[in-house]
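One protein chain omitted, others in place.
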Amino acid sequence: MDTPSSAFGSRASERAMRIWTLVVLAFIYLPMVAVVLASLSKIRFFMFPIKSWSLEWYGSVLGSIEIRDYLWTSVLIAALVTIISVLLAIAGALAFARYDWKGRTLYQKLILLPIFFPQAVLGLAILLWSSAWDIAPGWELAVFAHLVWIVPVVTLVISIQVYGFDPAVEEAAFDLGASRWQVFKEITLPILWPGIFSGALFAFLLSWGNFPLSTFTTGAEQTIPEWLYAKMVAGYTPQVPALGTLTTLLAGVLLLGGYWLGTRRRKQ
Amino acid sequence: MNAPVPSSVSRSEARGPGEKGSALPVRDRGLKALAGWARQPGFLLSLPALAVFIAGFVGPLALVVIYAVMPARSFGVEHLPTLENFVTIFQDSYYLSFAWSIGLALASTVILMLICWPVAYGLSRVFRRSMILTLLLVLPLFVSENVRLFGWVLTLLNHGILDGSLRTLFGWEVPDLLYNVPVTILGMVYVYLPFMLFPMALGVSMIPEACREAAFDMGATRWQVFREVEIPLAMPGILIGALLTFVLVLGSISEAKILGGQSVIMIAHDIETAFTYAQNWPLGSALSTLLILLTGVLVIGLLSKLNLDKLLSRK
Partner (left out) sequence: MSETILELKGVEKYFGDFVAVERINLSVKDGEFFTLVGPSGSGKTTMIRMLVGMDKPSRGDILMAGERVNDVPANRRPTCMVFQSLALFPHKTVGENIEFPLKLRGEAKHNRKTRAIELLEQLHLSESYYSKKVSQCSGGERQRVALARALAFDPQILFFDEPLSALDYRLRKTLEKELKDIQRRTGKTFVYITHSLEEAMVMSDRIAIMRKGRIVQVGTPDEIYNGPANGFVAQFMGEVNEFRVSRKDAQWLEDLDSDAQYPAPPDSPVDEGVLIVRPERIRMLSEEETADSRFEGVVEHQYVLGSRVQYQVRVKQRAFLVETMIGQPYQVGDSVSLGWDADQSVLMSE
C-alpha cells in the first residue's frame, strides 16, 4: 500500500512528473528555438547546421517600410481591441460574477460560446456578414472580428477577479458616504485592477498574434501574422523567422513585465 | 438600486400571501415586470458584451445558415431555399473532409488528455502554481500559431534541424517527415496544448486535498484514488478541456495546411476554398452549417450541465 510521503504520493512519481513537465516544455519551445536559429542564418534558404551566421535579416526587417506598414496596422488593431474589449469586459464581468440577476446563468453560458468556436469559420462568417451590410473589409472589420472572440476571454479573466471580491466592501464604502461613482473609482476599480491588467495584456497579445480572423477580415490591408504566413508559403526569406522571433520576444517581454509589475505592486 | 437578496435571509420559513392579515402588493405583471427586469444592474451591465455577441457571433452564423439553403454559386439571399448544397456535400467528397476532421480532432483530444494530465496535476499540486512555470506555459498562446508551426517546418524539413543534426552527427538521411497525417496531428497537438492544459489544471485544483488523503487513509491504492477520487472531482475541467480542444481542432486549418500539405484536407479548408476560390458561398455556408451544428450540440450539451460559479470561484 502506498503511504503518501508528500503532497502527491511518493518521491518517485513526483520526480517522474517533473521530468515529464520538462519534456513537455522542451517540446513546446523546440520549434521556437528553431525559428530563432533560422533567423540567424546568413543564407536565404534554411539549412541546418548553420554554416554562416548573420544578423542582417533583423536589420532588413527593422528597416523595411513594408513591414513597418503592417506593424502599424497590427498595433492599431491590437490597441483598439485592447481598449474596447477591456471596457466591455469590465461591465460584462460584473454582470457575470458580481450581481445576481434573472438570466445570469444563461448569459454566462452564452457569452463564452465564441471561445468554443473555430476562428477560421468565424472569420469567414463575419466576412459574409459584412458583405450583407455593405461593409468593406479592412482594419475596422478586423477590430470587430477580434472583439467577438476576445471580449469573452477578457470577460472570463476579469470575472475570476470579481469572484474573489467581497461585495460588502462596496456596500461599506457607500454606507460611509461615497457616491456610486466614488465607490467604483475608489474601491471597485482598484480591487479589480490586477484582473483588468491581465485582461488587457491578454487582449493585446491575442489580437496582435491572431491570424485566422485577421486573414479574412482585413481585406487589402495586412497584419504581421498575415505577412508571415504569405511569406512562409511563397517567397520565403529569413526575414520571416527574424520577425517571428521579434514578435515572440515582444510577447515574452510584455508577459514577464506584466508579471513583474504585478508582484512589485503586491509587495508595496 | 436593488441589492441582491442577502444570503442570510433564509427562505425556509416563507409564508404565502393572505395569511393572517398580511396583504402583499399585487404581483407585477406584463410590462411592469419587464421594466423591473430591465432595471437590474446586472442586466444593464451585460448589454455591451451581449451586443457584440449578437452582432458579431449570432448574426454572422445565422446568415451562414440562411446562405446554406440558397442555390449554389448564388449571391444574396433573395432566392428560394433549396437543399442542393447538402446533397452536393454527400455526393462529392466533402463528407470525407468532415470524417477526417472529426477523426483528427478525436485523436488530438485523446493524445492531449494523456499528455496534459501529469502536467496539469503538477501545476496544481506539485509545483503549487509556480508563476514562472505558468508563464512559460502561457507564452506560446500569444505567439502567432503560424510562427510556431513554421518552427516545426524548420525542424522537420529536409536539411532542417532534425535532419541536419542527424546527418552531421551520424550521417543518417531521414526521409521527408513533413506533409503526412501524423505530423499534422503533431501540429494540432502542439498548437492546442494550452487549451487542454489550463482547463484541466482548473479541474485538478478542484480536488480537495483532504479527499485524497482520506482515501489513502482508508486503504486505497494510488490507481484507486486516481479512478475514484481524482478523475470524478476533476471531471468538469477535463470535460471543458476536451471539448475546447475537440471543437478547435475540428475547425482548424493552419496545421493541416502548413504541416500536412495536401495529405489532409480539413473541413475548414474546404469551407475557405468554397468561399474564396470557388466563389460558392452557399456551399461554403452549408459546410459551415454542419460544423456549427456539430459544435453547437456538443458545446451547449456540456455547458448546460456546468455550474460556472462553482467552477470559477474556486480559483
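The chains carry the letters A and B, assigned in the order they are written, with residues numbered from 1 in each.
In this text, a residue touches a chain if its C-beta (ideal position, glycine included) is under 8 Å from a C-beta of that chain, and two chains touch if they have at least 3 such contacts.
Everything numeric in this text was worked out from a predicted model, so none of it was measured.
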- Message: Among A:A173, A:L206, A:M232 or A:L255, exactly one should touch the missing chain; which is it?
- Response: A:A173
- Query: So which of A:L37, A:A145, A:I187 or A:L206 would be touching the chain we can't see?
  - Reply: A:I187
- In the full complex, chain A touches the hidden chain through residues 166, 168-169, 171-179, 182, 186-187, 190-191
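Rule of thumb we're sticking to: only the chains that are shown with their structure count from here on.
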- Complex interface listing, chain A residues touching chain B: 1-4, 7-10, 13-14, 16-18, 20-21, 24-25, 27-28, 30-35, 37-38, 46-49, 87-89, 91-92, 94-105, 107-122, 124-129, 132, 144-145, 147-148, 151-152, 155-156, 159-160, 163-164, 171, 180, 202, 205-206, 208-212, 224-225, 228-229, 232, 240-241, 244, 247-248, 251-252, 255-256, 259, 263
- Query: Which bits of chain B are touching chain A when the two form their complex?
  - Reply: 1, 3-5, 37, 40-43, 45-50, 52-53, 56-57, 59-61, 63-64, 67, 77, 115, 118-119, 121-122, 125-127, 131, 133, 135-155, 157, 159-161, 163-165, 168, 190, 193, 209, 212-213, 216, 219, 221-222, 225, 243-244, 247-248, 250-254, 258, 268, 271-272, 275, 281, 284-285, 288, 291-292, 295, 299-300, 303-304, 308-309, 312-313, 315
